[in-house]
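First comes the structure, then the notes that go with it.
Excluded from the complex is one protein chain; the other protein chains are retained at their positions.
All chains are identified by letter, namely A, B and C, in their written order; residue positions are counted from 1 within each chain.
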């Protein structure tokens, strides 16, 4: 296993670093992480971040299951995941160290707050002696400091109440980290001033702690061990990028589509982990024509969104696993009435309540088939926190242009993760031309279709001359009247299918990365993009004829899918489930034998495990062939 | 097309007849049909019947969409369907004739009530002149009679109020039919006396009409055109058989399993067409340990059944398409908690509300995949009204022996159809040994498993020493404690899958009928059994190497499935949907190329259409080979 | 009531397919008349329904119509109304649709006081599915799913909606065309959720269950028509009336010419729902008319006010404003 990458070890100079901060959930870890992310992005680095919340709301202090973590992968080259192995751990207490240690390769940096290793903390973490002093960490670069005490002193000096010290420790640590990363304090200070402008006392305490941390690092002569060259291709001009969490990117994508399509946006949801962030964040965007509605349950949420679509808006609803199951029946109504509706499902580990805070890709078959009758619809999947924006936008685009419901699959990992989003990405979004019944259509009938796309024409109240009545009963072709006619039913089932299949013609073709022909093609979808890409790149760079194709359009599949698959000797479908896409592709392409690689642990793939898995599928003697790549 | 069978035409002597009675829904068609069925069965014939209700509760009289029909296929050899082509039509009015005519081959018998062809009736049926006299029916054996008038007169003679005449017409007609079939009146008279024992006036009117019809048939010298030789293998001893509708057979199967398993039975449902009959019929079986509960919705129905299973009962719930969708989330809970639950889904045409009274097989993928997360369960499908009993029984058996939810798929066609059920079938049911935690199990833990079947041990309140707490969160192997451990989750997902897959070891192997190796294997499931079998038999008898395999155990598949498939050159999967089982089998057996034949019209396959379809798949020169069959 | 528009203009060209003799025909006519009386162009009306006999109504009226799924019409209607508060949104529902599977949405719409008009066809039975008991069916009723008699005590619709603080609640007999027309118009004019409970006879599966209170001959003794500001008096001789009894109400009978002074005068605007609640607890006589009509902010009014009040959130930073919201900063 020694030949596997440990992120930065094998590279000539350090170009990417994985930092992990961990402590009690009350320690302000996520806030410090967010500031650090902003500062890093500002400096022009690529960043991908991932929080790791405890399942409990407020777990007891110092407990193992109460550890809250924040991980940031920062790089001066492209990076794809929040990172497998930790280069720098900042541990606020013993439990934090205990939980993270297995992910820290020897030789890496551990920065620990001595004050978090008192006997009570040690006991809660299950340590019988203090690992900071008992030799446990001999093979690491250990830096300890009495951070709590130092923060208290710093506040005293700055004339701020020292009772704020405990809550300011995170800023002291942030100051140290900024020093280590050679990042400036300016941006962070500005952010703190803005954020706490109504509570100047807190702003002052935070800033004092921040500066003290920085100064302390300088004083104890910490080096700048984490200096990275700037990222070549990144724009550091503020205003040209932002940090996007997956939930934010979803909201922005929907809003961008709403602006482009010039139709009102109606968003309805019922809180459920991990999708709730979308609902919560949406609440900041109320406007004349943006409505956000917290419904009494998931069924009401989708039903109100269907009503909104009928009334001329983009109806959107979001949920997670069990809530998705509850929406099944109403989603069937949207299929039957052919209304433009978007459903975002932030998948989590199932079945049933499962592990609500953990990630998984196991709602795919539900998205495709979880309704009574033949009820086809469009299924998309985003693959990075930032491109949640693109696919949310595409979801609205396809819904409005094809007048049909669309399911967008994301997951716990995407929704909580964050990365840079470039303003330029927004410029690349395609136009949206809603398929609205124009006034020059004579004799409007609700199920008259565009002969090309088979989309029906959308008309809504109070349009004149286009009143119609639709519903869940089978309807007569064209007129939309209730019909029990056998042939009509057969025809309508086919039409609904063909309309969805036609979307194949308008979506981008499937792309392969790295080898586009050769021995092994790795197929993935959703949030595994980063890990698969990193693993494939590693093996490709080692000379293997390995390619990566990631599906963002799952139903219908891009029309070149089969063609791409046929270019490889072996194909493996990698998923965080028990083989759902594998099953779909296997049925779709009967001749081919598809392998699968699956993990159902509620956590993402690690780059290393994928490399190992793929390596087993590759013929050893094939390598090393030198590609014309830069490695 | 002339080489196709028209039921009886090609056969040397008539051995089976399709009779169809049609009129307004108030005409008592279904009641007459039921009596006729009983009389036929009593005589020892094989019978399969099928009603055809209008979608409206009470449609206007004489209207086309208000026609209520009853079809009976009766034979002195085995029969498999209610029949495609009508040999004898009894039409109460013009609309009834209009609707049925396309299904009557020339030369067949039409018996019409003249009184139902008055100008108003003709107009409602869309006839511009009277088909009884304008030559339309020249190529049929037309028998007309002023049935309304005759009934009125008969009642007058018998001293009964003639205002009952309209309601007694059905008995006059039944009398005529019984004569034509050479069946005795006795049994019917006895039934009428029993049924109307509290309203002797009505009994008298009905009996008078019945006799009058019989006498009239004799008087006008109707022949006995429909004399059938008795069925060889049928037992005519009352008490040895009964007529079973699909909904009755479901209830009986559940009750039989309940008696065998010696556990209470809790049945909960919410009305929905076509499943409601099960709920309604169940209401007649209340007892100390049989509870029937009409819940406030489908979610409450399944939830209460889950509660019942937790409390030590066989929890059963029934529904149809949209209701099934609503139960998705709770079904996931049953998967996670591993409770013995049976869900019966009477499929109807979808998606959404679809065509509620029409049949379809389009909930299969929903049954398999319509839940969040990896949530495998057992899926069974009955194939005839009578064997609904067997598979309802098997559903309970597998649920109780493997402590896991089971979905039983039936459909509108099965639930409404009826056929003879032999008492001997009941004797063949296998034993049921519920997998209950016995007292000699030390240290009960809810997720300790039987090492062989992987079933957990069922314990329920108020068992002593076995208290436990379970729920929808992922649980630790063995102990059942809540667990977020990654490896544990992976393991539990696999265990739940393997437990279901293990059922493969205990179910009967898949059987082929007719050829068991050769050119074409037809695979079907559910209510298409009869039509497929009849079609395959026809072609087999013509000398083709064609076989039929019908799946009753769909998940897991019988272990010899692949083996059977491999014995044929071509395989076609026939379904009343857009190809759902086809998709499943294609994913299951990647190497094989499976054809499909589908119909999505809300109505069953016709024997003829299947024969035509299969014929196209068969090599003409192969036939005729003489099998060692009796044809 | 304006008679300028013929109510037939509000009927669609579809065949009406209820059973002969069903009250639904009368209700449909009353509804079309009410629409005509409101004087708005038909495309301003959206009629949303669930599933059931009643819920077939949208097909029969010439407006925008959405025949939804069972029990969800109030939720669907909420979406319609929020997108365009200028629309007149009607919910057509039955006792099963609103009070079995749909109890949630029905009560939550009422709680929010969204300005939709709910016409609840209460026939105390599931009609469309052919005669099973419903949550308003009386005890002991034999139905297809209670062959031995119903053992589930019924909901009092009025008490339930008052428990959710309904701002407009009226009850009308399904055979009284004029009364229904008028009440439908008042419901439409009311700002907030209006619930009109229609006692609808289902001649096929639950015939005559309301006859004592809807039949001309008997109703005079068993029905109490109320009107704002008028005393609660009924009976052929007008010698019966309603008085307080603790926090409840009870009927009394008198012989004198003048009614006793304790007879309660109807006030549809009492803020405390206790009075209206007490009215709904009366069963003999059964109360008809507008039982409660109060003004409280509607959901869409609160939403509009919130949007006006609220400054742009600090969470929305410049990047988003410029790129997504397309604001010129």
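Going forward, a contact is a pair of C-beta atoms (placed from the backbone, for glycine too) under 8 Å apart; a residue touches a chain by one contact, two chains touch by 3 or more.
Here the structure is a predicted model, which means the values were calculated and not measured.
Student: What are the shown chains that the left-out chain touches?
Tutor: Result: the unshown chain touches A, B, C.
Student: Can you tell me which of C:6, C:227, C:245 or C:284 touches the chain that was removed from the display?
Tutor: C:245
Student: For a quick check of understanding: of B:151, B:170, B:273 or B:337, which residue touches the chain that isn't displayed?
Tutor: The missing chain is touched by B:337.
Student: Touching the absent chain in the whole complex: find that residue among C:85, C:163, C:231 or C:259.
Tutor: C:163
Student: With the missing chain put back, one of B:202, B:463 or B:495 would touch it. Which one?
Tutor: Checking the options B:202, B:463 or B:495, the one contacting the hidden chain is B:463.
Student: Quick one: say which of B:268, B:503 or B:523 touches the chain that got left out.
Tutor: B:268
Student: Can you say which of A:42, A:353 or A:577 touches the chain missing from this structure?
Tutor: Answer from the full complex: A:353 touches the omitted chain.
Student: Which positions on chain A touch the chain that was left off?
Tutor: Touch with the absent chain occurs at residues 56-60, 65, 270-273, 276, 279-280, 283-284, 286, 294, 296-298, 322, 352-353.
Student: Go through chain B and note every residue touching the omitted chain.
Tutor: Within chain B, the residues touching the omitted chain are 194, 239, 241-242, 252, 255-256, 259, 264, 266, 268, 281, 284-288, 291, 293, 295-297, 299-301, 303-313, 315, 329-330, 332-333, 337, 423, 426, 460-473, 481-482.
Student: What is the set of chain C residues that contact the non-displayed chain in the whole complex?
Tutor: Output for chain C: 100-101, 103-104, 107-108, 111-113, 135, 147-149, 151-156, 159-165, 244-249, 270, 272-275, 277-278, 281, 296, 299, 302-303, 305-306, 309-310, 313, 315.
Please note the rule applied: only the chains that are shown with their structure count from here on.
Student: Go ahead and note the Å separation of the Cα centroids belonging to chain A and chain C.
Tutor: 45
Student: Scan chain C for residues touching two or more other chains and write them down.
Tutor: 51, 69
Student: Spell out, as numbers or ranges, the residues of chain B touching 2 or more other chains.
Tutor: 322, 352-353
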